[in-house]
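Only one protein chain is missing; all other protein chains are in place.
Here is chain A:
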Amino acid sequence: MAAPCVSCAGALSFRLFLLGRVSLARRQGLWQTAAASLQTAPGSQILRLIYTTVVTTKKNVPASRCETYTEDFIKKQIEEFNIGKRHLANMMGEDPETFTQEDIDRAIVYLFPSGLFEKRARPIMKHPEQIFPKQRAIQWGEDGRPFHFLFYTGKQSYYSLMHEVYGKLLQIEKHQNQLRAKGLLPEKTETKDLIGSRWLIKEELEEMLVEKLSDQDYVRFIQLLEKLLTLQCDPAEEKFVQKFRRSVAIQSKKQLIEPVQYDEQGRAFSTSEGRRKSAKAEAVVYEHGSGRITVNGADYLLYFPITQDREQLMFPFHFLDRLGKHDVTCTVSGGGRSAQAGAIRLAMAKALCSFITEDEVEWMRQAGLLTPDPRVRERKKPGQEGARRKFTWKKR
């Protein structure tokens, strides 16, 4: 049992990568030498190796890679990845056929626990397509003549795409003119749902075409697609356009609604937590009540003598016209008076979600009652007096 495991481990250590734009050859060398040197070499050698890595992966410096990865190389990497995946599945005692990427991630986290804060520095194992950036094959043949007719534009994929889309546009217009001439043009059908999806952003388009684009190029392209959408298209054209759209999640669906609980007397209530700055609050909202709010055992009028804080407590209820209809008991700790009021407000709003309709939840979300406030105290920086205030400027 020991021997196969060692070989698996060997294959795995060969396959593991640190995510970052470091060349594969150098990285392989690093891992192998690191793995070998851990047993034999003195500490200074390891330190020297680490030093080189730091130099090559400097932040804010675009990785100036001159190496190109050949197709054979990428194919070999993919084969090795698949083999490594099967080994990993065997090691974890799972079925190699149904081993997904999430399973791989979980296995790596289990086998190589890392306490590093930078998520990108932790060991990962992903498909080579996601690690090696897409590169284009050589664009010209042996005689030096380029394959694509738009090669000399410099952005052949972009211009050929524009050409294609414009061709489709002209075709549809011609077809529609013909129909209109015969009088067979169908009436305008319902508008398509444009809200559930968004256009590709410029970075995504660049990734798709494997080419650098300028802002104007991108804008012109989206303009053309919009024009295509305004004309009625066949399902084939729609499918073509859908390639350039990504779906957008509906935010209210992400809101977690607490389940309603029942206490000994049979009253329905719902509990929820809220935080603001360093204040933590937990609110228990009863479905039927008379509008009494108890904070840390005391009445809210005594706990919050300032009107602004009491207005914040009242806000979620007043917004939904349920001012005297619920009883609330909350506990709060930490923070200052305004932070505690904000924390209780968030907790109450979240707890209220269990008793109201979906539309009302969406209204509360749009009024900003269900978003935790991320603003915290900004740290003081060295060389300045405070977070933003600089020292008095002296001429000499």
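Operating definition for what follows: contacts are C-beta pairs under 8 Å (C-beta built on N, C-alpha and C of every residue); 3 or more make two chains touch, one makes a residue touch a chain; residues count from 1.
In this text, contacts and distances are computed from a predicted model.
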{"item": "Name of the absent chain as recorded in UniProt (options \"Small ribosomal subunit protein uS7m\", \"Calcium and integrin-binding family member 2\", \"Annexin\" or \"WD40 repeat\")", "value": "\"Small ribosomal subunit protein uS7m\""}
{"item": "Which of A:Tyr158, A:Phe269, A:Tyr300 or A:Phe315 contacts the chain that the document leaves out", "value": "A:Phe315"}
{"item": "Residue of A:Leu185, A:Ile257 or A:Ala367 touching the missing chain in the full complex", "value": "A:Ala367"}
{"item": "Hidden partner chain, touching residue among A:Val219, A:Val260 or A:Leu301", "value": "A:Val219"}
{"item": "Absent chain, residues of chain A that touch it", "value": "194-196, 198-199, 214-216, 219, 222-223, 226-227, 230, 248-252, 306-308, 311-312, 314-315, 318-319, 321, 338, 341-342, 346, 362-363, 365-369, 371-376"}
